[in-house]
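All protein chains of the complex are present and in place, except for one that has been dropped.
In this document, chain identifiers A and B correspond to the written order of the chains, with residue numbering beginning at 1 in each.
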Amino acid sequence: MTPGKLSTYLKNGAIWGFILLELIFFTVAGQFLSLSENAFMDAGNMLLLFKQSAPIGIIAMGMTIVMVNGNIDLSVGATYALSAVVLLDAMTWPVFGGLGDWVIPVACLLAVLTGTVLGAINGLIVWKTGVDAFIVTLGAMLGYRGLVFMYNGEQPTSHLNWTLVDFAEAQFLGLHTATWVLLLVTAAIWFLMNKTVHGRNAHAIGDNREAAVNAGIRVGPHMMINFMIIGALAALSAVVFYAETGSVNPNDGELYELWVITAVVLGGTKLSGGAGSIISTFGGVLAIQLLRKGLAHIGADTSTVNLVIGLILIAVLLLDRQLNVKGKEALKI
Amino acid sequence: MATLTKKDIGGFLARQGILLAFALFMIGFTLANGRFLDPDNVMGVIRSSAILGVMALGVTFVVISGNLDLSVGSMMSFSTIVVLDLHDKLGPALAIPAMFAMTLALGAFIGFLVGYLRLNSLIVTLGMLSAIHGLTLTWSGGKNMDIADKAGTWFDVFGRGEVLGIPVPILMFLLLAVTLGTALAKTPFGRKIYAVGGNGTAATFSGIPRARVVFSCYLVSAFCVATAGLLQASRSMGSQNTVGQGLELEVLAAVILGGASLMGGSGTIFKTVIGVLILGFIQNGLLLVGLPFYVQYVVTWVIIILAVWLDIAAKRGRLWSPIA
Partner (left out) sequence: MTTQTPVLQLEGIVKTFPGVRALDGVSLAILPGEVHALMGENGAGKSTLMKVLGGIHQPDEGRIIVGKEPVAMSGPLDAKAKGIVFIHQELSLAEELSVAENIYLGELPEKRFGLVDWNELYARTNRILEKLKVGFDARTRVGDLSIANQQMVEIARALTVDAKAVIFDEPTASLTDAEKVVLFDVIADLQSHGVGIIYISHRMEEIFRITDRISVLRDGEYRGTLVTAETDEEEVTQLMIGRSLDLSRNAVHHELGEVALEVRNLSCHGLFEDVSFAVRSGEVLGFYGLVGAGRTEIAETLFGLREPSAGTIHLNGEKVRIHSPADAIARGISLVPEDRKAQGLVLGMNCRDNMTLPQVDDLKAGPFVAEGSEIAIFDQYRDKLDIRTPGWKQAVGNLSGGNQQKIVIGKWLAMRPSVLIVDEPTRGIDVGSKSEIHNLIRDLAAHGYAVIVISSEMPEVLHVSDRIVAMYSGRVMQTFTSEEVTEDSLIQAISGLTPGQAHQTDTTQLSEGKDIQ
């Protein structure tokens, strides 16, 4: 087998192998170290795991398509926070006073619209100015965060709508609302990336931009659509999370971009674009959440979680390099 | 005299745009608030920019060599916590060199991964951001770190001291800026950094040890971070373990604002200092005219994108991207 094939094979399967390894490790280690009575693989615990994966997971799906397209989005944390503010605040607007509980879908829609517009702004700037997406979204990360603060100063924005909370805490077929949203988003983005012309063209652009341009694919609109998708998903993630908590601090969502990118890279998406799998990203999201929960289960604190996740990210890169290492005949440049 | 064509003016704007924008901001703020150009205020701005500035100097090296360093914020928290902790255990005279050694070791680790193993710097430093944060939390046990006997130590001299009426942080920032600026512009080492960042393959074909150059840049960055940590610890004499969180992106913003290209091969220490000062003065100016601190975020966003956009527009000779 050529190194390339082995690498592909490992990349496709590795994340699930890693998850399995985590499960075994934490189950066994949990027997000796855990303070809690419950087994790690307890059904309730696993359901909770899915639910807790949702906020990062939903955004990670958008990040996968943006990165496959050859871009990156660092502004998702700020977009998440701003959408959350719009969601909670809109429910208190006098305009919607007569709507009763119908204000909920309206507010959700407004929040998602906010995310989409913020994404569209990023996409439009990347498309029209030709400035690298890294810089554009780095700027937007600050700018959108500024907008969050400008909205409500340094005060948290709070509004609890009990109907919404009930909805968020509801379980359908045993799964929480958030889990359902995550699964639906995963399915939808998988479908988008693998079955639609837009998805395939996005792959082609990330893989070989020049070839795509020469083949007449319009690079700009495809990139912009993907930025709108990730914006909308960051907003959706906020809807799912804040429906339940009902209060958003202006600093919420900070460092989300890092968690999301970590999950996507763990899932094997190529940094240079062109290749990435939604299913593996889903695996990446679960792996991270599992690690957090597992380490907590055996009594490790946040510090260990951070340390381990950082080192695993680097280890993945190292492994990838070893698998792709060229023969001895290679030029030493 | 040659007549000025539209292109000349465009080129000039693109090249010196950042200085012009700086001048405009200064004039605007001065008109809005007379206190803006007070020596005290100016000194205050530079002083509060010093920590960010020192870090930006190191990151400039890394960026010119064609790489990124997103770990500086979390590394700075590490340095701060470590030096504060060791201060009470070993005394300041030992704590400072120990902290520098440890920070440099972290820099060497990153430099090894990026330089010698050629791993992607964005992901490596992203991983290190998280890992070092974990390290810091472990070290501090998740608690804030404080110097027990604040009155009985000379440790506060770096953050609070003054020499000839100039605050020490400013002096250290200037000293480092001049030293590193000279090293970058005038020494063979600096020349090699530009070559490696400008065209790594051509640098290799010229006999330049690319891996070693990149490695050294991360060492420089780590040294600057350690210095920033020292200034921070000495100024506050106690610290949260998230003190540097998010600084990596502000630092990068300053470096980009100074005109360094993320593709590598361009940028100067002088321009980075300008970038740092612009961020500092905008922050201060907006506060002085009565706007809350977060307005600067939005302003920074607009400035960064405009600065980079004008820069590439000048290079490609047209304002809008040719992408269909």
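The criterion applied here is as follows: contacts are C-beta pairs under 8 Å (C-beta built on N, C-alpha and C of every residue); 3 or more make two chains touch, one makes a residue touch a chain.
This one's a predicted model, so the numbers in the text were calculated from it and none came from an experiment.
S.K.: Among A:V66, A:A204, A:A235 or A:I312, which residue is in contact with the omitted chain in the full complex?
M.R.: Of these options, the touching residue for the absent chain is A:A204.
S.K.: Which residue, B:R35, B:K186 or B:R318, contacts the hidden chain when the whole complex is considered?
M.R.: Answering carefully, the residue with contact to the hidden chain is B:K186.
S.K.: Touching the hidden chain in the complete assembly: which of B:W154, B:F205, B:F293 or B:W320 does that?
M.R.: B:F205
S.K.: Tell me, which residues in subunit A touch the chain that this view leaves out?
M.R.: Within subunit A, the residues touching the omitted chain are 4-5, 195-198, 200-201, 203-204, 207-208, 210-212, 214-217, 270, 274-275, 327-333.
S.K.: Would you write out the residues of subunit B that touch the absent chain, in ascending order?
M.R.: 182, 186-188, 191-192, 194-195, 198-199, 201-209, 265-266
Heads up, the rule we're going with is that only the chains that are shown with their structure count from here on.
S.K.: Please report how many Å separate the Cα centroid of subunit A from that of subunit B, as a whole number.
M.R.: 29
S.K.: Would you pull the subunit B residues touching subunit A in the complex into a rising list?
M.R.: Contact set of subunit B toward subunit A: 113, 117-120, 122-124, 126-138, 142, 200-201, 204-205, 210, 245-246, 249-250, 252-253, 256, 262, 292, 294-302, 304-305, 308-309, 312-313, 316, 320-324.
S.K.: Show which residues of subunit A lie in contact with subunit B when the two form their complex.
M.R.: Listed in rising order, the residues are 74, 125, 127-132, 134-136, 138-150, 153, 213, 218-220, 250, 254-255, 258, 261-262, 265, 271, 301-314, 317-318, 321, 332-333.
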